[in-house]
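One chain of protein is taken out of this complex; the other chains stay put.
Each chain carries a letter (A, B and C) given by its place in the written order, and its residues are counted from 1.
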Amino acid sequence: MLTRNYPYFKPETAANGDPAPPPLSWTVERTARFEEVDAINVVWHGRYPSYFEDARVGFGQAYGCTYYDFRDAGLVVPVKQMGIDYRGPLRFGQQCRITATLHWSAGARINFSYRIKAMDGEVLTTGYTVQVFLDAEGKVFMFKPEFFAAFCARWEAGTLKPGA
Amino acid sequence: MLTRNYPYFKPETAANGDPAPPPLSWTVERTARFEEVDAINVVWHGRYPSYFEDARVGFGQAYGCTYYDFRDAGLVVPVKQMGIDYRGPLRFGQQCRITATLHWSAGARINFSYRIKAMDGEVLTTGYTVQVFLDAEGKVFMFKPEFFAAFCARWEAGTLKPGA
Amino acid sequence: MLTRNYPYFKPETAANGDPAPPPLSWTVERTARFEEVDAINVVWHGRYPSYFEDARVGFGQAYGCTYYDFRDAGLVVPVKQMGIDYRGPLRFGQQCRITATLHWSAGARINFSYRIKAMDGEVLTTGYTVQVFLDAEGKVFMFKPEFFAAFCARWEAGTLKPGA
Partner (left out) sequence: MLTRNYPYFKPETAANGDPAPPPLSWTVERTARFEEVDAINVVWHGRYPSYFEDARVGFGQAYGCTYYDFRDAGLVVPVKQMGIDYRGPLRFGQQCRITATLHWSAGARINFSYRIKAMDGEVLTTGYTVQVFLDAEGKVFMFKPEFFAAFCARWEAGTLKPGA
């Protein structure tokens, strides 16, 4: 269930009734570009979906669960809901760390929370996205595709290891 | 108070204890550009903050309450929270109508909800933003600046008329 | 042949040996958005390809020669060369007129020059693009597709009329 503050998602129950497996995280770094900064000298608020997506793409590569894996299964995974809480600014040339955290869901959902920190650890921005599965006709696909169900099984079993 | 569905904001009480004045709205049109559309052939989800801002800027011009008015009062009005619910896609060359609705708040807040509709009326996307006032030192300004308090007084009195 | 100053293209000879038909133009309007403006308070130089494309898309709709017409003929028309000369700034909220001018070419080329003017007529930016035809395998298509050859024939005959 979605709450309004980071990490936004409450733990769900795993398929077998046990507590949900702990969330999985991956962190990437990014430096604010000149073109991202606005007239008030901070990264314009509308650029943060791009920062979140960097971390989401990095997560997919690290855990073997990418846009291409879904595409090969005949699905796309559009974002259905996004929330962003802006706490502190990012400035031109400033480096930051973006962590994407995947939260267990029994349903056909991909729930990520995000946290952007300055290099000194100060939390600048948090947010979340909810993705669903759509098939080639644009209809919501109500089940986890096979490769993703396998990914979730390894997650439950605690045998997933990120690499890359 | 923020709810999770459009129009996201519950009516507050006006300064004098009466029910809050009804929300104010303004609608602009926009056509999806080729560069906004992604590999799945829909406007990429991260572009919608720009669509919302078009409507917010149009609202400001229509009601005489713009970024420049705040700047002349020594303030900026950054977005502190944003939420977006994506329902249907926008495609290259597709025209849409974006409505920004300002919801009454007694506090030092600017609460907008947004609704993007296709030209046939189908709701494609909804969302909201919460803005606060920051002064020149970057500190939150806890009161409505004079011109905005005057704007709110006319709003309560029902004498505001949009013109663009 | 390409020169370095607006309008960048020298008149070519028409297919039948006569002087080339005069260039065709179309003008669109655009207002600079807040997110396009950078820390020096002007539209960031890298946004101008988007302004040029607005005019190019408007031209296509006006003359019945769009991205979709090429796509239905099995072709895409990527930009192979672009040049931009920046003269004066565009600022947040400023309206401008962008004119795309198509220059006759006997070859399999689409040559556009662009001029961006402030509403008072001051020329702010000029530029050009050269597009080629690529087929489904990504190979350069050396001839004008049928619908475009027909368009060029009407152009030569002087019977083209823009609408929309």
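Throughout what follows, contacts are C-beta pairs under 8 Å (C-beta built on N, C-alpha and C of every residue); 3 or more make two chains touch, one makes a residue touch a chain.
This is a predicted model, so every value here is computed, not measured.
Q: Among the chains present in the display, which ones are touched by the chain that isn't there?
A: Computed over the complete complex, the missing chain touches A, B, C.
Q: Among A:40, A:57, A:73 or A:118, which residue is in touch with the absent chain?
A: A:57
Q: For the chain that's not shown, point to the residue among B:21, B:46 or B:78 touching it.
A: Looking across B:21, B:46 or B:78, the contact with the absent chain belongs to B:46.
Q: In terms of residues, what is the contact footprint of the unshown chain on subunit A?
A: 33-35, 50, 53-54, 57, 67, 92-93
Q: Considering the entire assembly, which residues of subunit B contact the chain that has been omitted?
A: 34-35, 37-39, 41, 44, 46, 92
Q: Using the touch rule from the top, list residues of subunit C that touch the missing partner.
A: Residues in contact with the chain left out: 2, 4, 40, 42, 45-47, 49-50, 53, 76, 78-86.
By definition in this document, only the chains that are shown with their structure count from here on.
Q: At what distance in angstrom does the C-alpha mean of subunit B lie from that of subunit A?
A: Chain centroid spacing, subunit A to subunit B, equals 26 Å.
Q: For subunit B and subunit C, let me know how many angstrom lie between their CA-based centres, rounded off.
A: 35
Q: Indicate the residues of subunit A shared as contacts by at least two other chains.
A: Residues 46 of subunit A each touch two or more of the other chains.
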